[in-house]
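Can you read through this structure? Questions will come right after.
Note that one protein chain of the assembly has been removed; the remaining protein chains are unaltered in position.
On to subunit A.
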Amino acid sequence: MKKFFVATSVVAALAGSTALADDHLSLEGKTIGVAVVGTQHFWDREAFNGATDKVEELGGTVVAVDGGRDNQVHADNHDILLNRGVDAVISILGDGSVEPKFEALSAADIPVFTVDHPSPHSVNNTTSDNYYMGTTIGRYMADAIGGKGKVAVFNAFENSLRICGTRTGLWKYVLQDYPEIEIIQPELAEEFANAPEDARRQTLDLLSQYPEGTIDAIHVSCWDQPAIGVVQALEETGRTDIVVTALDGGPETLEIMAEEDSPFVANVAQQPRLIGATAAENVARFFDGETLVPQTYVDVVPVNGQAEAMEAYEALGYGSLD
């Protein structure tokens, strides 16, 4: 509880102090391209809105392109920004297919700022503290199952998205200290586009393979959209003794966590709107001549159990769950 208040007050203090210090920031007369991989999911949409709102607040003009949750379309969209001749690009998420596009933009002297996508071609990457996310969810999950048992993991992106590599890698690192926890092989791979429904189907298959008492937790290692489907499958089959953990902590999953006897017990909430806005501020800082660090980390809010889910929901401005 105390830790939670510390976390949120730190966030508030940070937000306040940057607002004061950055009064002079401006994107007046600049056209900023904002490319986002999709806007269907809360996280993507919020990061996108955070970035575009901040660009406009700072007096810039936004050219937005949306990949419709298709990585290839998202990558191709950068060509359009290049052709439009924008002053800078903010690129949100995306897999390896965007790298050649970043290279082309940099070659044309258009600086690239990324969100959740570290790249050698980007001036700065704004992201959550993924290290803390990975270790925290590892500890919470281990605690929730008493330090032993079998865990299934949805892990489609560990090798393709660096942020997921960090989160999953550190989750596994923590589990090394719990020798009695076993990760079920093969690991599961969720779909990128229709994650909740796909994860529901895969969980049903998993449950028929592992009868009652032979599986203790299901973890989604990089985000939490699949966890929505996982919880559905557990409720359909009455196997809510299985613990669910995931990352991102958007309002729809915090709501599930806040339900009575929810199997969804732990999460780490991000602040996607703040991340998007911070990326936009970084663009302004860059044009102001400031030297940026390669990675800007935005604080996260650990959420352990029902009560903290309700608190986080309110603290992050999603409303009230009482």
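What to note about this one:
Following the convention adopted for this analysis, a contact is a pair of C-beta atoms (placed from the backbone, for glycine too) under 8 Å apart; a residue touches a chain by one contact, two chains touch by 3 or more; residues count from 1.
By our rule, contacts and distances are computed from a predicted model.
Taken from the listed names "peptidoglycan glycosyltransferase", "Peptide/nickel transport system substrate-binding protein", "Anti-sigma regulatory factor" or "ABC transporter permease", the protein name that UniProt assigns to the chain not shown is "ABC transporter permease". From the options A:46, A:191, A:224 or A:281, the residue with contact to the unseen chain in the full assembly is A:191.
Among the residues A:55, A:89, A:156 or A:310, only A:156 touches the chain that is left out of the figure.
Residues of subunit A in contact with the chain left out of this view: 39, 63-68, 70-73, 75-77, 79-80, 83-85, 95-97, 99-100, 156-157, 159-161, 189-193.
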